[in-house]
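Omission of a single protein chain aside, the complex is shown with its protein chains in their original locations.
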Amino acid sequence: MLLKNTYNEFVKILAKPRSYLGIGALTLLIGVILFAMKADGSSFISFVTQSFEQTLSFNGNILNGNLIAFIILQMLIIHIPLLIALVTGDLISGEAAMGTIRMLATKPISRTQIVLSKFIAGAVYTLIITVWMGFLALIVAKWIFGSGDLIVLNSDGLVILQEADIFWRYAMAFLVAFLSLLTVSSLSITLSAFADNSIGPIVSTMAIIILFSIIGSLDVSVFDHIKPFLFTTHMASWRSFFNDPVPMARIYESIVVLVAHNVVLIALAIFRFNKKDITA
Amino acid sequence: MKTIFTLLIGFLTFSISAQDATVLLDKVVARMNSVKDYSVDAHIKADIPLIKVLPVNATLYFKQKDKFKVVSKGIAILPKQGFTDVNALLAKKNSYMAVDGGTKQIGGVNANLVTVIPTVENSEFVLAKLWIDPKKEVILQSEITTRSSGTVLVDYKYGDQIEFGLPSTITFTVDVKKFKMPKSVAADMHNTDDKAKKKDERKNGTIIITLSDYKVNKGISDDFFKDVKKKD
Partner (left out) sequence: MSQPIIEVRQLAKKFGTFEAVKDVSFTVNKGDVFGFLGPNGAGKSTTIRCMLSLITPNAGTVKLFGKTYTEDRIGILSRIGSIIEKPDFYKYLSARKNLEIFARISGANVSKKEIEEMLEFVGLGGRGGDKIGGFSHGMKQRLGIAQTLLHKPDLIILDEPTTGLDPQGIIEIRNLILRLKNEQNKTIVLSSHQLSEIELIANRMVIINKGRSIVEGSVQELMNAQELVLTLEVDQLELTKTLIQNNFANAQILSIKENVLELTLEKQQVATLNQDLVRAGVSVAALEPKRRLEDFFMKIVNE
């Protein structure tokens, strides 16, 4: 029954206009970035290399598809989570608002399976968004800007990665990025289990992301103990794949934290939905 | 009388020395001017604080008097100043004065120091010190100071293109004290750097360029250099 209801969830997601809103917005956003970079990308590069340019000159195809893909991936931090939450935050509470939740809950399917099928569908939607972003960022950007070495500005310096050494980094980065976005999806679905309207979980998800991001960025010792446990701290761990050497220990730690978040959130949603009196 | 005589001897000595420095420099310039253009394969290895980059292969193109282009598949880091500066500086004979500065042992060779002082007002060059092998008439080391880039120290080693004064290895030592990390979109917003990692405290960085397969005076059209931005 889990698979059957998961299929149902796909049917519902595919039929909702807002699902395409997210993909459309993502396409438009990336299109704008590609256009801007094509029009005046060299100014952007100067911004990145300016403090070195008094003494050094950087030669070669710097503004290439790999750099553009990196810039696009940077957007993950605030923008894409909203597009994910827009769809996944509605999965349970949207049914409550519509009244279909009581139709669903009187069918011979366990409440746990109802919640799990929504998580699976949400995860697949998140994967579609991630893959689409990867396609636009890597394939389309490379088609427009060509390929080349990647120049990355980290807080401890500039790293220039050779072209042949980049693809595997992007593959791993997108996997970890997917895990980050999956955490957003899980959070919004869990909040959806507590609400009876669509807007609440979506806004709450974004508020939590923004709040945790601010806490993570404040260089204040009082927050030092909780920062490692905030999922937003680890949402940018994909970036670590563009370091040399790649800090695998730190990445594994991020993966563990994100997976733990997903497990706890799913468990919470299942617990809540099982206990919930459906009065809608 | 004695004073006048001492001064006269000093002036004559100076003049003779200045003439010696100019003569030596002219020989170096003549060798350099025999190269109208060249292309060469370069293997560029940069070791600079705050920058991590693997060695890169590129092809360098030069045409008199100051056209220069780098073609590389990857991103190649080169010093902003110091590559063709000596050519640019020495191209205008009346814009500088050469002074003998003594000798120094460089790689087993007793090199003559020729200090080149620009005589033109508002010149980009402040000072150039050239250590020249008097027998082979090539520059072994240079220390070029410019207004915009500070001081760049360059070491030259020569191979089979010594007759043209074209080196086989060039080592640049650049000043990195002014390097700072900007906070930007490309920066690590979540500050993923490892605080425990030891910061690189060096004040200098080096770029070693190994040059091979020179193609000298084969003819390169001016159009080839057209998309290169002119230096300020």
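Some notes on this structure:
Going by the order they are written in, the chains are A and B; count residues from 1 in each one.
As a working rule, a contact is a pair of C-beta atoms (placed from the backbone, for glycine too) under 8 Å apart; a residue touches a chain by one contact, two chains touch by 3 or more.
This one's a predicted model, so the numbers in the text were calculated from it and none came from an experiment.
One chain is not depicted; across the entire complex it touches A. Check A:Ser51, A:Ser110 or A:Gln162 against the missing chain and you find that the one touching it is A:Ser110. By the touch rule set out above, chain A reaches the unshown chain at residues 1, 4-5, 7-8, 11-12, 15-17, 98-100, 102-110, 275, 277-279.
Throughout what follows, only the chains that are shown with their structure count from here on.
Centre-to-centre separation between chain A and chain B, using Cα means, comes to 49 Å. Per the touch definition, chain A reaches chain B in the complex via residues 47-48, 50-62, 70-71, 74, 77, 148-149, 151-160, 162-163, 216-217, 233, 235-237, 239-240, 243-244, 247, 250. For chain B in complex with chain A, the touching residues are 48-54, 56, 58, 70, 72-81, 148-150, 152, 174-176, 178-182, 184-194, 197, 199-200.
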